[in-house]
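A single protein chain has been omitted from the complex, and every remaining protein chain is retained in its original position.
After this line comes chain A, so read on.
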Amino acid sequence: MRHGKYPFIIGFLVVPVALYAIFVVWAYIQAFYLSVYEWSGLGPVENFVGLGNFRKMWDDTLFWQSIKHNVFLLIFLPIITVILALIFAFLLNVGGGQKGGVTRGVWGSKVYRIIFFFPQLLALAIVAVIFGRVFGPDKSGMINGLFPESWQPWLFLADERYAMGCILVVLVWQAVGFYVVLFSAGMGNIPTEVYEAAAIDGASRMTLFFRITIPLLWNTVQVAWVYLGIAAFDAFALVNIMTVDRGGPDGATSVLSLMIYRNAFEFSQAGYASALGVVLFFLTLTFAWVTLSATRRESVEA
């Protein structure tokens, strides 16, 4: 090439790299730094406590409760969402059977695609407000309102046993459409000939799904799993807005991110919040790394 490329590279990358360096890298360095101090969030950062915040965490029952809830979401959110999304993506793309040797989706699959994606468009703030109504604990709640007057209304979010389940339902409801579209895109790239050949050999829908779709879509599923796991580590918005006493009743819906937020901005425990943030950082990255390496396998190319 005639002209030097480095002026371009440096010119193009200086702004994004600077932004990342300041807003992400430097911010994280600060978070790590603050995590070894006891600090209210105001005034000078002086009171060095070393690993004191982490020791405090170890003895904090709410911390372990929150971890438990994060793990609950981490297990069920990806499983349920991926399974539902795979089934529906399959229906939309292949489920309609074959006509003239061409594989099709079920009737109306274009409309479904839009409908399923719809929840993705609503802001989490709105979703949380809506589902606050859906799970209303008295007769004005949407679900309770569907049943006869004489029935004892379900408490949903106000019941320790079901509160976390309600959060999970909303997370799945919101996420599934995105993954239907994502998987559909992946399936669109699987050559129809593959399905045709299998169908001619007498493969049933089930066989097509398990023997062709899943193996050829493995990479996409893997990515989906990581994204959903990260969503499970977050879950802040919904828990913060929807739950009783924010994280209640009695800590039954507390998650790590909520603890971070409340310690930082409500309990004046910015040091402790930063320590929790450090833990969340490592948990998330560990999860992503473990998932990606544990599910790695020879990818089958279409």
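Note that contacts are C-beta pairs under 8 Å (C-beta built on N, C-alpha and C of every residue); 3 or more make two chains touch, one makes a residue touch a chain; residues count from 1.
We take it that contacts and distances are computed from a predicted model.
You can't see one chain of this complex, but its UniProt record names it "Carbohydrate ABC transporter permease", from the set "Carbohydrate ABC transporter permease", "Imidazolonepropionase", "Acyl carrier protein AcpXL" or "Circadian clock KaiB family protein". In the complete complex, the residue from A:Ile79, A:Ile115, A:Ala197 or A:Val290 that touches the missing chain is A:Ile115.
Of the listed residues A:Ala158, A:Ala199, A:Leu228 or A:Ala252, the one in contact with the hidden chain in the full complex is A:Ala199. Annotation: of A:Phe63, A:Phe156, A:Trp225 or A:Tyr261, A:Tyr261 touches the absent chain (contact as defined above). Residues of chain A in contact with the chain left out of this view: 1-3, 5-6, 8-9, 11-13, 15-17, 19-20, 22-24, 26-28, 30-31, 34, 41, 84, 87-88, 91-92, 95-102, 104, 106-109, 111-112, 114-119, 121-126, 129-134, 139-140, 142, 145-146, 173, 176-178, 181-182, 184-186, 188-190, 192, 199-200, 205, 216, 219-220, 223, 226, 230, 233-234, 236-237, 241, 257, 260-261, 264-265, 270, 273-274, 276-278, 280-281, 284-285, 288, 299, 301-302.
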